[in-house]
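Of the protein chains in this complex, one is absent; all others appear in place.
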Amino acid sequence: MAQVLDVFLNGIAGVFAGMGVLYLTLKLLAMLPGGRRKEDQQQ
Amino acid sequence: MEFIEGMGLLSVTPDLVLMWGIGLALIYLAVTRQYEPLLLLPIGFGILLANLPLALLMAPEEGLIWHFYHYGIEWGIIPPLIFLGIGALTDFGPLLSQPRLIFLGAGAQVGVYVTFFIAYGIGFSVEEAATIGIIGGADGPTTIFLAAKLAPHLLGACAVAAYSYMALVPIIQPPIMRLLTTETERKIKMQKGRKVSAREKIFFPIIAAMVIILIVPASAPLMAMFMLGNLFRESGVVDRLTDTAQNSLLNIVTIFLGVSVGATMSADSFLRKDAIFIFFLGLFAFMLSTAGGVLLAKLMNAFTSNKINPLVGAAGVSAVPMAARVAQKVGAQADKKNYLLMFAMGPNIAGVIGTVIAAGIFLTMLK
Partner (left out) sequence: MTEDVLAPLSGNVWKITVEVGETIEEDDEVLIIEALKMETPIYAPCDGKVKEIHVKEGDTVEEDQPLLSIE
């Protein structure tokens, strides 16, 4: 049972952590030079 | 008389006939209703073949389809190749343009873990429970990949459950989506995201592959191929490879995947009460994942003024693009000038990544 709880909690935490890091990556990507089009920068 | 003794006809049992019925039913659904025909048709035929006595198509080291199964699925080759094709077909634009929607793809994995917990409670082993739970991610190749590694004896049932529920997404999801949202929420018009540059789209598969594989190394086979396929597509310089990955190669491996998965369903491995539990638990996982995505969207709305239409949360289950279409349809029922399709593609694609990560974590902890 302890193992199952461990997998359960680690799993949920892991998925959100993984997606969270990916989110930050996307945010960083958006800051790349050329990451935004000119019209967006003007806004 | 040796010929007569060698006839399979004399070895037919009622169990085998029942399996023929199941195989034929899947073929029927594929042909007349077009339920996931690309998969259910070869799967249905595979079931028929596996249950023809003395044909030995699945005999270890000997049978034709056993070889397909062994080298393609047991070795974990076909599901990543399918992902290569899906990567080449996927436009990450909707996700890049609204990064926060990525969390909805994580929220929709809730069903995976809750079902895992319940399946274990019912008496399945930890490995079996993980395989059943992943059905809630609504991702066929990932389900097959995980099942082959953790619980091969459940592979057929889990794959058929996953693909059937994917075909039933337009029936399963809308009632849950309506139940959990108000009319006003369904009418929310989302703000358009910013435009995404071509350069960003090239960087994404490279960086995402590195980041995700560094965090969950066990997700590497699926994630690596997924992102490679997408890099082919977005690079714009290897049209031939993109075209092969998303058409010919994808079609070829789909044939071997379908027929091998079907052939794992022999009467003695499938006709057990486990299979019935798997179908119920899989459906439950699916429903819970739908709810998870919708509820997370509502939770996120509590903290932001730029509202998310909670219907797109339901698209966090990975069934691409069926779940996104369902979000569009349910949204249009509330307000026909609300076009949610492209917004829903964000969580939809994020759901694929989420399910792969979930499978990777299961593998890390259970293998």
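Each chain carries a letter (A and B) given by its place in the written order, and its residues are counted from 1.
Throughout what follows, a contact is a pair of C-beta atoms (placed from the backbone, for glycine too) under 8 Å apart; a residue touches a chain by one contact, two chains touch by 3 or more.
Computed from a predicted structure; not experimentally measured.
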Visible chains in contact with the missing one: B
Which residue of B:Thr115, B:Gln328 or B:Thr355 touches the chain not shown here: B:Gln328
Footprint left on subunit B by the chain that the document does not show: 192, 321, 324-325, 328, 336-337, 339, 341-342, 345
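Here, only the chains that are shown with their structure count from here on.
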Between subunit B and subunit A, distance of the C-alpha-averaged centres to the nearest whole Å: 21
Sites on subunit A touched by subunit B in the complex: 3-4, 6-8, 10-12, 14-23, 25-27, 29-30, 32, 34-37, 39-40
For the subunit B and subunit A complex, residues of the former touching the latter: 95-96, 99-100, 102-103, 105-106, 109-110, 112-113, 116-117, 120, 126, 129-130, 194-195, 197, 199-200, 203-204, 207-208, 211-212, 215-216, 350, 353-354, 357-358, 361-362, 365-366
